[in-house]
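Only one protein chain is missing; all other protein chains are in place.
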Amino acid sequence: MREFSIVGKSVAKVDALPLVLGKPLFTDDIELKGMLHARILWSSYAHAKIRNIDTSAAEALTGVRAVLCYKNVPRVIHTEAGQSWPEASPYDTVLFDNKVRYVGDRVAVVAAESEEIATRALGLIKVDYEPLPAILDPEMAMDEDAPVIHDEPDCRYLIPVFYDPKHNHLAHIDLDVGDFERGIKEADFVTEHKFKTHYEQHCALEPHTCICYFDPTGRLVIRTSTQVPFHVRRIVAQCLQIPERMISVIKPRVGGGFGSKQEVVIEHVCAALTMRTTRPVRLAYTREEVFVSSRTRHPMVMWAKAGVKKDGALSAIYLRVLSNAGPYGSHGMTVLSNTCAKALPLYRCDNIKWIGDTVYTNLLRGGAYRGYGVTQASFPMGVMMDEMANAIGMDPVDFWKMNTIRKGDTSPIFTALSETGRGVEMIVESCSLPECIEKGAEIFGWKEKRKRYKYQPDGPIKLGVGMSCIVQGGTVPLVDMAAASAKMNEDGSFNLLVGAADIGTGADTVLAQIFAETLSIPIDDVILHSTDTDITPYDKGAYASSTTYLSGMAVLKTAEKIKEQILRVAADMIGEPEGDLVVKNKAVVSSKSGKVLQFSQIIRSALYNRNQFQIAATASSLSKVPPQTFAAHFAEVAVDTETGQVKVISYVAAVDCGTAINPKLAEGQAEGAIVNGISYALTEEFFFDNVGRTLNPSFESYKIFSALDIPKIRVILVPSFEPTGPYGAKTLGEVNINGPLPTISNAISQAVGVRLCETPFTPERVLKALKGK
Amino acid sequence: MKKEIEFTINGEKRKLAVNTKDLLLDVIRKDLGLTGTKYACGTGECGACTILMEEKPVLSCLMLAVMADKKNITTIEGIGTDKNPHPLQEAFVQAGAVQCGYCTPGMVLSAKALLDKNPNPTEVDIKRAIGGHLCRCTGYVKIIEAIQLAAKRMRR
Partner (left out) sequence: MEECDGMSANSRVLINNFEYLEPETVAEAITILTKYGEEAKVIAGGTDVLVDMKKGRISPKYLIGLNKIPNLAYLVEDASGLHIGARTTFREIEESGLIKEKYPLLLEAASAMGTVQIRNMATIGGNICNALPSADFPPALVALDATIRIACQSGERAMNLEEFPVGIRKTKLECCELLKEVQVKTLPTHSGTAFLKLGKTSEDLATVNTAVRLTLGNDRKCKAARIVVGGGVGPTLFRSRESEALLEGNIPDESLLREAAQAACKKMSCRPTSIRGSPYYKTEVTKVLVMRALTKALERARVG
C-alpha cells in the first residue's frame, strides 16, 4: 500500500462550500441585459413530413424577436453526439428539418422578450404535417416493408462502418473469438434466454440550460451545462458554418449529467438564435422536455447463451444484441460496441460469439448513459453466470473468481474491438477483483445469508441474496486525449487550467489533488479553473470514465514539467545540482546540504530577478489502453410474494478503481451509481401510447428513488495499482451502475425461484412470474 | 396585474411589486437575485425549489409570489455565510454530501427544519425529512451521514 500526502486522502471537494452556500454557480444563475428567452416547438407526430410551416402569426406577436425553422436555417447535416472527431455516430441530424421522427422532435424555435411570450408564440405556429407510418417496435425496424426513417440522401458516417438507413439499420458489428459451436458442444450445462432492458432517463437535477451571447469583440460565447465543452464548440461551429475561433464555450458548475449532456442538445439552437437576433439568448429545458427531448439509455433486446463444464470452466458465450437508437443515431454504434468491447473482457472464455445491431425507431432518442452498453450487457451475463454456478453446484463466489479476468491476463476482445472500432492489445496490469469478491462477500455475510435463505420464513415475504461481478474499461484507447496547463504565481500558488469537465463528479478536486501531490503543496495552493475553451486546453470531456485516469495523467505530466522548471531555477539559485534537490512542502530541499528554498522565493526570482521567465507548462495525455475497473456486488432482497414488490434490504459493493485519489468522493460516486442502478432495476419506466407519445414525462410518474427507498449500502474500496494511471488510479464514474440489474435478478431468483430476464422488475412483472411458475 | 407585497426574507424586510402570475421561485431568483433556490421540475416533485416559510419547508415553484405577502422566508443564502457557515453546511462539506450541488440548498433547508424541531432524529426521521428531495448524484448515503454529523455537533 503506497502512502501519499494528498492523494488517497478524502479532502473536501474544492467547490463544496460555495455550492452548499447557494452561490450563483450554475448556467441559469446569471441574467444578461437584453436577454431573450427561447422555447422550442416539438413534434406531435412520431413520424411525419412537414409540408409547410407558417410562422407569420408567431413572428407578429409582440415581443417575439425570431422564429427559426427549416425554412430559414441552413441545412447542415451532422451528429449531435459529443464524441471525438471524426465522430463514430452517423450524420443524420439537422438543426431543423422538414421531417419529424418522433414525438418530441424539434420543429421550430422562438426567441422572445419573455419565456411566457415565447411559449404563447409556439401556439401560433401552424405546422402542416403529412403523417407517416411509424416504427415503435425495434424488432420490426429492419423489416422489408418498414417505413424508412432516414430517407435523406446525405445521411452517412464519416468513418467506414456499416450503415444501411434504408432498412433503419444504423450499426452492425460482429465478433468471433475461438469456436463458439465447439465450445457450446463441450458444455455440460447450457443456459439460454431472451433478455430485455428498458429505457432510462438520467434525471440529472439541473435541466439542460444554455445562454449564448456575443462578447464585445463580436465572438459568440456559449455558457452551457455540458459534459463536452470542446465538442460543443466544434459541432456548433459546424452547424452554424462559422470557424471555431469565433466561438468560446464556458462550462460553469453543472448539476449532473450522467451522459445526458454528452451531446449538443440545445447549444446550436441557442447559438443560432443569438446569431439571428444578435442578442443574448437563454434556452432552458423544462423537466418534461428533459424527459422527452433530451436523451435516454438505449433499450436493448439481447439473446444470450452460455455453456459451462462441470468443473466450472466457461466453455462458450453467445450474445446477440439489438439496440434501439430511436430516431437519431448519436452513440448508437458506440453503445452497441461496448456491449462486447467493454462488457465481455471480464470473462475467461475462449469461445465468444457476439453480434450487434442498432436500429432506428420513432420513439425516444438514445444517447450516452452511464454504463454505456455495459449496463445492458452485464444483465444477461450476470444472470447466466448465476444460473451456471447453480447448475453445477458451485458457490457463485467461487464461480466468479474462477471465470473472471485476472492481473496479467489479456482478452482477445481488447485487440479486436473498442468503443469506436479497432481495439488495442492490452494486458490487465491491475486487478483486485478476487479480493473484491472475497471482501465483499465477507462484509455482506454472503455465506451465512445464502445458507439462511435456503429455508424461507413463513408468510408472504421471501428473502434471497444474489451477486454479480462487473467491469467498465475507462477511456476510448487511442482516441481520447486530455490536456492541462499550469502557471506559477508569486506566493507559490498555481493556476491549473484543465479542459476536464467536472459535472459534479469532483473531478476538479481529484485533479487538484494529483497536481498538489506531485509538487508537494497543499491543495489550497492549486487554483483550478475548468472549463473555458479559450483558456483551458483541450479535453475530450466527462465521459467514458476518463477524468481521473486521463485528465489526471495530463495534470500529473504538467506538474512534472513544472517541477523540472522549479528545480532548475532552484539549482541555479542554490548552486547545487538538480539531482540533489527535491520538492517538499511548498519548497525545494537539498538532500545534500539541507538548504531550503521556498516556492515563493523561487518564483520571484524567476519572474523578476534572473533569466526571467514564467514557470508554466502544458502537457497532454493520450489513452493507450482502457484500464479495467472492477466491482463485485451483493444484494439482499425481500420479495413480497403477494404483491410482487421487491425491496432491496442491503447492498454491498467492493470496488477496484486502482488508487482512490479521494476515497470519500469515490465512495460517493459508487453510492450514487448503485442507487441509480437499483432504481432503474425496480421502479423507473417509461410508458408510451400507440402513436408514440410519452405518457409519463415527469417525476410524478417516472419514479426514481428518494432517501426513503434506499437500502443499507456499503461501499468498500479495494485498492490495486494501475501503472499507467496517475498514482495508480484507474477510473470509477460508471462501473457501479452495471451491478444492480443482474445482482437483484439473481437475489430474486434465490428468494422465489424465478429468473427475471426483463427489466424493470416491477411488482406486476414479479407477481406474474410467480403466478406463472 | 401588479400587486404590492411585503415580506421578510433572510431577516430583511422587502417590498416588491409583483405580477399575480409570478411564481415565488422566480421572484426569489430574479427580483431578489437569490439564485440558490432552484428550478428542477416545476411540479413539486423534486424539492430543489424548497424554501422555509414560517420555518416550514415549502415549494416555491408551487407558490404565487402574492402568497408570500406578510410572510417570513428563509432561503439557503440566509442560513450561513462563507465566514460563518451553518453547522449543516459544514457537515455537508465534510461528509462528502455535495456532489453536483444542485439539490443541496433545498436539502439543507429541510434538514435545518428537522434539526430545529428534533435535535436528535433517528435515521428514519432524517429520511422522512428529506424524502421530498430528489438527488441523482449521491444516492443519499452521505447526505444522511452529514445530517447525523450536524445533529451531533449542534447538540453539543
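We call the chains A and B, going by the order they appear; numbering starts again at 1 in every chain.
FYI, a contact is a pair of C-beta atoms (placed from the backbone, for glycine too) under 8 Å apart; a residue touches a chain by one contact, two chains touch by 3 or more.
Note that the structure is a prediction, hence the values are computed from the model and not measured.
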Of B:Pro57, B:Gly101, B:Pro121 or B:Gly139, which one is in contact with the hidden chain? B:Pro57
Absent-chain contact - pick from A:Ala111, A:Val249, A:Val292 or A:Val397: A:Val292
Taking the entire complex into account, which one of A:Lys49, A:Lys439, A:Lys703 or A:Arg755 touches the absent chain? A:Lys703
In the whole complex, what residues of subunit A lie against the chain that is missing from view? 39, 41-42, 44, 103-104, 115-116, 119-120, 122-123, 284, 286-289, 292, 460, 642-645, 683, 685, 687, 689, 693-697, 700-701, 703-706, 708-709, 762-764, 767-768
In the complete complex, which positions of subunit B touch the hidden chain? 1, 3, 20-21, 23, 26, 39, 41-44, 47, 50, 56-59, 61-64, 66-67, 110, 113, 128-129, 131-132
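By definition in this document, only the chains that are shown with their structure count from here on.
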Subunit B to subunit A touching residues, read off their complex: 30, 34-43, 45-46, 48, 75-77, 80-82, 85, 89, 92-96, 98-105, 108, 126-128, 130-144
Inside the complex, what are the residues of subunit A that reach subunit B? 10, 12-13, 15-17, 19-26, 28-29, 31, 202-207, 253-256, 258, 286-287, 503-506, 664-665, 667-668, 671-676, 698-700, 704-708, 710, 713
